[in-house]
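Excluded from the complex is one protein chain; the other protein chains are retained at their positions.
Chain IDs A and B follow the sequence of writing; residue 1 opens each chain.
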Amino acid sequence: MAKAVRRYLPFLLVALALMLLPWLGLNPFYTHLGINLGIYVILAISMDLLVGFSGQTSLGHAAFYALGAYASGLLAVRLGFPVWLSIPCAAVIGAVITGLLGMPLMRVSGFYLAMLTIAFDLLTMTLIDQWPALTGGVNGLYNIPSPTMGNFFVLGARLNHRGYYYVVWVLAALAFIFQRRFVNSFMGRALVAIEGSPLAASAMGINVARYRWTTFVLSGTLAAIAGSLFGHNVGYLNSAAFHGVSNMVLAMALVGGLRYPAGPFIGALIFVLVPQWLNQWGLGDKQGLVYGLILMSSLVLLPKGLASFISKRPQLLRLDPADVPADGVENLERVVSYSHSGDEPPVLRLEKVSIHFGGNVALQDVDLEVRPGETHALIGPNGAGKTTLINIISGIYTPTSGETYFDGERTTGLPPHVLTQRGMVRTFQNLKIFPNLTVLENVMIGAHPTFKHAALASVLPLKALDEEEREAMAAAREVLAFLGLSEHENTIATELPYGTQKMVELARAIVAKPKLLLLDEPAAGLHNEELDRFEEVIRKLQQRGLTILIIEHHLDLVLRLADRVTVLNFGKRIFLGSPDEARADEQVKEVYIGGAAATA
Amino acid sequence: MLLLFLILGITWGGIYALVGLGFNTTFWTLRILNFAQGEYLMAAVLLSIGFNRWVHLPWPLAIALALAVTAALGLVLERVAIRPVLQHDPRSHSWVVTTLGAGIVLQNLAVLLFGTSEYPFPKLMEGIVQLLDARVEKQLLAVFAITVVLVLLFDIFVNRTLMGKAIKAVAFDRMAAEAQGINSRGIVALSMILMALLAGIAGLLIAPMVSAHPYMGTLMTVKGFSAAVLGGLGSPVGAIVGGLVVGIAEQLVGGYINPGLKDAIGLIFLFIILIARPQGIFGKKVAERV
Partner (left out) sequence: MAPLLQLEHVGVKYGAIEALRDVSFAVEEGSITCLIGANGAGKSTTVNAIAGLVPTASGRILFRGEDITKLPASRRIAMGISIALEGRKIFGDQTVLDNLMLGAYTRSKSLSRLRREAEDMLARFPLIADRGQQMAGTLSGGQQQALAIARALMSRPKLLLLDEPSLGLAPILIQEIYRIIQDLADQGTTILLVEQFAAYAFMVSQNACVLEHGHLTLAGPVDEVKDDPRLARAYLGK
């Protein structure tokens, strides 16, 4: 508790200042400004969640804002709902609509999503204008209970602006706390991972589509809440009120700084103050121009936003690492330790696996078997089909024919995140370290399958969640210590040298407690000392009984490490045996140094 | 009446296709979508008016100069809003925001220079022609003819000139194109100029029919985008088909159902296609590389 207070001290001070604002005897105008600020903060938080954390760009957020405003307004005006009911109902309606909209949306990514949100925004505005019976159309919706009109009652008490100010800020504070708790958890890390590489996130056991949807719904709901507060503030709504709001919300989040706790507040502050300043300096009509310039330049000049000047991005951790010590290699037992009796079935078995891409037969009738505790090397020249085979094993491709068996169960066609949850963990040839996450956060993603709670549960102070975080963090810290990477825990992973990043990816895979570790060219790009270090690490893992399937082109290295070798050429298996047998085999030598047809 | 709707539909559809083709050219070479597209449409029109009214240039010269300036603005956009973003991180989607911002800046500059009122734009031809049971303005037929010619010219340029083949090459595989000695930077610049000209000419074609003001581009951006996405990004044929579908559907819905829904039809199509088949009618899916 004391820790939390220290961490958030600046925010508590700001909160105190905000609480006192209406009583400082200033012009009531400042209270109005404060109300707008509070509403914008909620909007900015909703945008930060969506764009900053799950990497989905919404260019039509005004739609959800407007939906919330009209929902609450209509419930109050047409059905006489009291505001303490109409606002929550607006939130629910916002959640339902974004939930429905979100479902097909989650299959669409990147700029398609952005365009879809624009389309939805414009359709919503058209709907508002073209359905006067419901919305009052272009003439607008009047008489929404508001402090201005003096008809805003909460539980019998009439609220003036000062009272409304507190209502807005209580909700803003709740939104802030909600966001903080939501992202300082396995959810936050998973979302940033998805933004970095949806493929790798999926390979780590993260259900990308579901998490994206959840974030989308949360974001839309918060925007709807902000909208309902807006509606009650002004007492009158029509579509013109939402002109340019979508762009403004996005600009707020970006300028403030994505993924920083202070980001939404700073962004909202700028966009409340800037119009005031522009008015003061007689430039009120240049507001749009200023927005445009901010949008044009902010991501180029200030890629991280204003909040980045104030502090480093705090880690997305539920617990303080200082409270979760890494006790050293001795305790590595807990994380990396496998025992095998002699007569277990193979961990991985491929039976006559074939795959075509169009007319091209990439693999034909390939058999492969990996025994518990063994290190099995998969080698072959470029274009032989090794990466295709690994992609089939890890669920990215489905074979055209043939079966895969993992741990005795048929797994043909299962998607990557399911396979990962069953214990098959892989690294990637094109290093897929998650950008925007520190080393510790990256490695903790490896433990994602161990977090068994639903996404929203991360908001609650549940002991069970604390325990899961503790376990994952301890495991991560121990593996990092084992690999000699402790000093880099707090560094953004992609800022480290290439060889170190490869080690981090390895750590991430180990933390997942894999039944089978799939290494796809782990030594690529490593030199000299790094290669020695890598070999040392693999030997230590072998001593602990880890089962490994490794593709490598550093043949000297991999033949030293492997128990058995499978050689592929032209999509077929041409050799299976020990490394010594491989070195002596004429066919294998030919594959690399010669070509049978050539010397004929 | 049906004939009139069809002619209007095809004409407007052709114009949406022009804007859609503009989207395609930048998508091809840069893999980005220019969210300021509509503002280039508006710029050519308002600049023409400006050159004519305040610099007292005769219309043909004013228009030519306006198009030249618009093309130059296209180059500026690439330099200022696109290249810095892609250089920083080729995967980044930040160009969505920067091109959006650029469009807003252009729009607001237009408001500052021209105010928000509407300006009339001269017609190419006056007079009405009787076709079967419809009375059609000659202007409309002229626009129709010009649109057809432009679309054909674009097709010829892309498919039958060396430059066009070079653009397709850069779009297909930039490194392979450079390996043939094609200067991809120059091709990118060319695509920006094409984008600006296509949008600008589209604007000049509609200006006599809708009158000119700084906000005239926004809706066209969406409709041109709908055309391009409906047909499939990366496919010029797609942009043309998409444009025609949107144009004709608009006229039919507006004429027979409800004029207020005319503008919404394009949006609805966009919505449906993005959900059901994001790659469009003629487009191809793109996946993350492992």
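We adopt the following convention: a residue touches a chain if its C-beta (ideal position, glycine included) is under 8 Å from a C-beta of that chain, and two chains touch if they have at least 3 such contacts.
Every value quoted in this text rests on a predicted model; they were computed, and no experiment measured them.
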Residue among A:P275, A:P303, A:P321 or A:P381 that touches the chain left out of view: A:P381
Among B:V76, B:A179, B:I257 or B:I272, contact with the omitted chain is made only by B:A179
For chain A, which residues touch the unseen chain? 360, 381-383, 497-498, 521, 524-525, 527, 553-557, 559-560, 570, 583, 589-590, 592-599
Please give every residue of chain B in contact with the chain that is not shown. 160-162, 165-166, 168-169, 172-173, 175-183
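Operating definition for what follows: only the chains that are shown with their structure count from here on.
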Looking at the complex, which residues from chain B come into contact with chain A? 33, 80-81, 84-85, 88, 93-94, 96-98, 100-109, 111-112, 222, 225-226, 229, 258, 260-261, 263-264, 267-268, 270-271, 274-276, 278, 288-290
Chain B partner, complex, touching residues on chain A are 57, 59, 104-105, 107-108, 110-112, 114-116, 118-120, 122-123, 126, 129-130, 197-199, 247, 250-251, 254, 285-286, 288-289, 291-300, 303, 387, 391, 396, 428-430
